[in-house]
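Other chains of the complex are left out, but the ones given are in their true place.
The letters A, B, C and D name the chains in turn, as written, and every chain counts its residues from 1.
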Amino acid sequence: MARSRAHVWFVAPAVTLMFVILILPILIAAVLSFTDYSLGNDGAQYVGLKNYERIFTRSTYEKMFIATFTYVGVVVPLSVGLGLGAALLINSLKRFGDLYKTIYFLPVMAALLAMAIVWEFALHPTIGIVNKTLATGCGTVLEHWAWYAQGCAKTFPLWLTDRNYAIWTVAFIGVWQGFGFNMVLYLAGLTSVPRELYQAAEMDGARTGWDRFRLVTWPMLGPTTVFVVTITCIRSFQVFDTVEAFYPQGGGPSKSVYVMMFAIYEKAIQQNLMGIGAAITVVFLGFVMFLTLMQRWLVERRVHYS
Amino acid sequence: EDKVTIEFAYPYSHLFDVTYEKILPKFYAQHPNIEVKMRATYESYEDGTNTILREAVAGNLPDVTMQGLNRQAILVEKGIAKSLEPFIAKEADFAKDGYHKAMLDLGTFGGQVHGLPFSVSLPVGYYNMEVMEKAGITDVSQLPKTWDEVVEVCGKLREAGVKNPMFWGWNITGNWFLQALMWSQDKPTVEGADFTLDEPEGLTALNTMNDLFDGCEMQNLEWKAALASFASGEIGMMYWSTSAVGAVERSMGDFTLMTNEYPGLVEGGPKGLPAGGNSAMLVSASDDPAVLDAAWKWLKFITSGEGAADVARTTGYMPPNQAANEIILKDFYDQNPAKATAVRQLPLLREWQAYPGDNGLAATQVIYDALEGIVTGEYDDMEELQEELTEEVQDLLPSSS
Amino acid sequence: MSDATATAAVRERSSDDQFVLRWSSREALKHAVLIVGALIVLLPFYVMLSYSFKSPSEIMTNTGGLIGLQEPFRDDYCVKLGNAAEDCMVTPVIYNYTTAFGKAPLLRYLFNGAVVTASIFFIQVLIALPCAYALAKLKWWGREFVFSMVLFCLLIPVHAIALPLYIMLSKLGLTNSYAALVIPWTISVFGIFLMRQFFMTVPDDLIDAARMDGMNEFAIIWKVMLPTAVPALLAFAIFSVVAHWNDYFWPRIVITGNRELFTPPLGLREFKGDADGDNFGPMMATATIIVTPLIVAFLIAQRRFIEGITLSGMK
Amino acid sequence: MATITLTRISKSFGATRVLNDIDLDIQAGEFLTLVGPSGCGKSTLLRILAGLEEPNTGEVRIDGRTVNAVRAADRNLAMVFQSYALYPHLTVAENMMTPLRLRDLSWRERLPVAGPLLARAKHKSLRAQVEETARILEIEPLLQRKPGQLSGGQRQRVALGRAMVRKPVAFLMDEPLSNLDAALRVHMRSELAELHSDLGTTFVYVTHDQAEALTMSTRMAVMMDGDILQLDSPQAIYENPSDIRVAQFIGSPKINILPGDVDSDGRISVAGMTLARRVSAANRGAISVGLRPENLKLAKGSSAETIEGTLVYRENLGSDLYLHLAIGENIGRLIVRAAPHEASGLNVGDQVFVERLRGEAIFFGADGKRVGAAGLKSNGADAARAVA
């Protein structure tokens, strides 16, 4: 009750920690973004907006934005879509559902560092299992496909180190890694859809699966979807581990996978240029915040029905 | 009697654990009252430097650290690494311990020795003799001596159906092989605060690379992929650091491996090559003379004499120490010819240069990106690239600002 | 919700099943799609497991099928220590796994991982739950502000604040300790967000009933909210445990001294040599070992997680 | 308008048998009510009829056609769910529109924006239908709200509306009025009755409210434990229950059941008095005598045909007074309905006499079956009435 001061006790630890562990460092970073601070130096020079100016003028940073948005643009819809698709399929199964669930959830659980190495082997241009499998298709009808024929004649793509493929490959691995978690959230969401609504839809004449999906499933999963999309979005913007594991230096072929988080890491930690790193951080936060607010504004009001 | 404990950190446990495991008993035998406490290993040279920088701020530095040869400068600049001169001065017979002059130079900054090299590598050529045979090469003497010859051999191999005849380790740390091409012309990449790529030698280096990548249609392989391709016998020629000899021997398929001298721009081979590897630096924050002294003893032990010899015995690296190479390891190199190539190249050994200033690592990255551009075909006009690259790198170096 | 809906849930399933029976070809199609998906998903795991069985050359040349030929090969490490080559012949699978456990004290790392992951999760719940409760169910001045703050913090990437955090911790003398591994994660804004969303769906009457029964607000959180929030809590547990069990970035930053404090993924770095050659066999063995406890935990959790408790004590 | 025939329908959930070989013939245009205690299988039966549940055995026929293999969506029935089952994301109007859209429009006409443009007239007529139904249900002002913004009673009316807006072959309703307050319920009762007489469509109506069952239905089926105990007109069921369980379930307050005895002459004695009516001597022994509270009357004093009791509780409902009397050790309680003014002088603890029964007593044998009532039909009821 309003008289009770209980909430102070409940919120204070979290707020304190949030402030000390998250907000304070971000504020420090914001301040550093106007300096040229470098770890180990005694002091730092105030450099004004120079760091920001660089971000918006150097071509490297243009690549950074392109890479980031490409990644987010691919991973969010795909991992949400596949998560939903898998959840719907599994949910409609009579048996073996648990098995698929576990399999699809495996990538979420695996240590990325090791998985990155595995993917590197699997995607090895010649001896990797992927291209080897593709090569078995040579000499069949598939060769009518120009892309395939070229692969057979020379080599199939260097998935990870060809600048035309790298970002897509990394995005694919991002999807591979992330959709299982979305699937699990959707499965949980599906259990809370009242079964009677499906029956009502049936009585109303919804004959096809699509009708039922449009009428019941999709709207009822609205809140789950908002949550899943929010989280996936934030996580894709924050993608780092895969990029660092594949391209410890440089952010991929021709910087085509130079995502923002990697840029922050490269500048602030690898190259010891805290100032620029901090500036990218601030820009990053600005972007993500803007998108999150947009998304909430667009979607939030439509999905809460009570 | 009091035991002095010193803390020690080094990179790549998988490569060097065994080395220290061999060295430690010998050290303890000589210095029973010193205990060396091993810290968590660094994952890589970059990790090592970043860790030291962080620890410097945090105030919990180890006493002795192993740093990549090109990372010493930054630690010296920031005043974290201590000068070793006071200790050297106290040693009566320091020179006799047999440090190569060239190697001592690698760790000398402002006339003061700050780091003693521990393990040194040089670029060498790896050849799969079964593949080379397809180009008609069956003997060491026929192996290419210049990059032009390499391109030529590539052509033959490609005709013989080898899809991927050569791999050139441009990606090692981003600029090691560029420096190799520069040193081959006896030109340092950095002079003072000047990036010298804008000079004719720079263009030659870039053109050499461009021709090589084009002529061999080299794929842009990541290092794991490159090693795997070579190990599986798909690549005929691989130019790489000698430090990988162990790894290649361990993982290669069933073929004859040869290493040979690094080709040059002209007949007669390179005029110099940058040293890779790591060196020991004293970063102790302790004021205790006993600790400092113990740290020095350890540092000296592992970089000289018997201690240093174990580097060669256990890794693909060379010991930094003349005595070790020439005396202790004579038999060893006879038995391990693949590792001997680098030793033969020792006279060519030059500094692996770092770019000065806070932006040094950023400069390295710019070069890395440019080289990659050549490999991926993003750039084909080398003069233009030379201009752009020089401008951008120079912009990051201190003098320009 | 009446009990009718609860039983209806079960009923609809059974009637769905009947449709499925009528359309068993459709069921087969679903399985086909799922199996193709499963194969793609499993591909890297197949490679990982397979490599953990193979010898270095089999790995590098990609030969040997699933489990390799298991021909003995020479262990360099052993040779380098001065043993005779004949004494150093090892069988790949045995070598990989014994090295994983032997060279890196993996058991110790697993233990550290368990301690750290469990403490993090425990503290996160301890701190996030009351906050989520207050945000979802109590009315107070400043609630909207705090919630906005949570949403904002959700966006903050750890990598951006790693250095300031590291310095703060080191000033407190906490680096190279369990504390350093745990403290930065004590606050989980994701946890607060997730739990708040869930708590919003818990009926107010249930909380009022607990108040009438004589529970104070604190007891309500742990005795009423927590048990009803089990599905959300499990989702959060999976998220938190997976993230911190596999976290490589932070432990690497903060554990620079004592190897004894390594968490399992750091065990992987024992086999890193970068361009000078990684030791892939034991690395994959380690990766396999690291992921196993999580799979087991997921299998245990999955039943309760998906089904959860419906709030069936309510109308 | 459809006849619906259920033949030997049985249904088990796992080990629990919910329906035991139910046979039920629903005539075209009739208003059939299923009543019974909670859990007796009413909803299950309705759902089987709807096609939402498959019977283990038995056959469902609609207008003579076997529909076991026809899916619910194709049976053209309209159903009101016990739990409303409204689409929470759609407005009331959209909820009510849904069955029309799905059945009357092609997929092209259902397109979000293009649809209404393509088939303007069709859409308009559908909207008109929805509005007309909303008017009947008095939910016109709510048409633009979402279900979450409605009170329980309003939701139930929307659920009804969603069914009523169509012209199905039959309406199936599962306790459609249970959440309305008394006044509204009475109103809706008459609206439904009117709807039924206007449309002439078959109604199958599940309820556990007797007032609904008794007032609205053409026939009612009393179910218990998966069996239909009696299927008859409401009046017949009230007056001539064929089973003691039916008698006890129908009527509020509950029928008084007194233990009686039949002597060798078929004479019945109960609570100290002997009744004028006899039954066949075959029923010798214990018998149960059912006396409805409204058929008992307070007497001025004791006589041979009065039962004596002590007033233990008076329940005043304003319009009526229910007097609970304790009558002897092993006999139990007797509830008597009185008008408030008749009993205004009585207090708890007073001695009360209950007079000779105004209405009929009903007899049940030890097995619970009606005695002397074999072959009872609703039209033959009078013959079996016994006046005490």
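Note that a residue touches a chain if its C-beta (ideal position, glycine included) is under 8 Å from a C-beta of that chain, and two chains touch if they have at least 3 such contacts.
What you see is a predicted model, and the numbers here were worked out from it, not measured in a lab.
Counting every chain in the structure file, the complete assembly comes out as A x1, B x1, C x1, D x2.
Rule of thumb we're sticking to: only the chains that are shown with their structure count from here on.
Any chain that touches chain C and also touches chain D is listed here: A.
Note on interfaces A-B and B-C: more C-beta pairs are in contact across B-C. Centroid to centroid, with C-alpha atoms defining each point, chain B and chain C lie 38 Å apart.
Mean C-alpha positions place chain A and chain C at a centre distance of 17 Å.
Centroids of chain A and chain D (each the mean of its C-alpha atoms) stand 57 Å apart.
Annotation for chain B: residues touching 2 or more other chains are 44, 54, 57, 224, 228, 232. Shown for chain C are the residues in touch with two or more other chains, namely 1, 5, 8, 11-12, 15, 59, 61-62, 163, 278. By the touch criterion given at the top, residues 44, 46, 50, 53-54, 56-57, 74, 78, 80, 163-164, 171, 173-174, 219-222, 224-225, 228-229, 232, 234, 358-359, 361-362, 365, 368-369, 372-373, 376, 378 of chain B touch chain A in their complex. Per the touch definition, chain D reaches chain A in the complex via residues 47, 50-52, 71-74, 77-79, 81, 83, 85-90, 98-99, 102-103, 146-148, 162.
Chain C contributes residues 1, 5, 8-13, 15-17, 20, 27, 30-31, 33-34, 37-38, 40-45, 47-48, 51, 59, 61-62, 127-128, 130-131, 133-135, 138-140, 143, 146, 149-157, 159-165, 168, 183-184, 186-187, 189-190, 192, 194, 197, 216-218, 221, 231, 235, 238-239, 242, 246, 248-249, 264-265, 268, 278, 280, 283-284, 286-287, 290-291, 294-295, 298-299, 302-303, 305-308, 310 to its touches with chain A in the complex.
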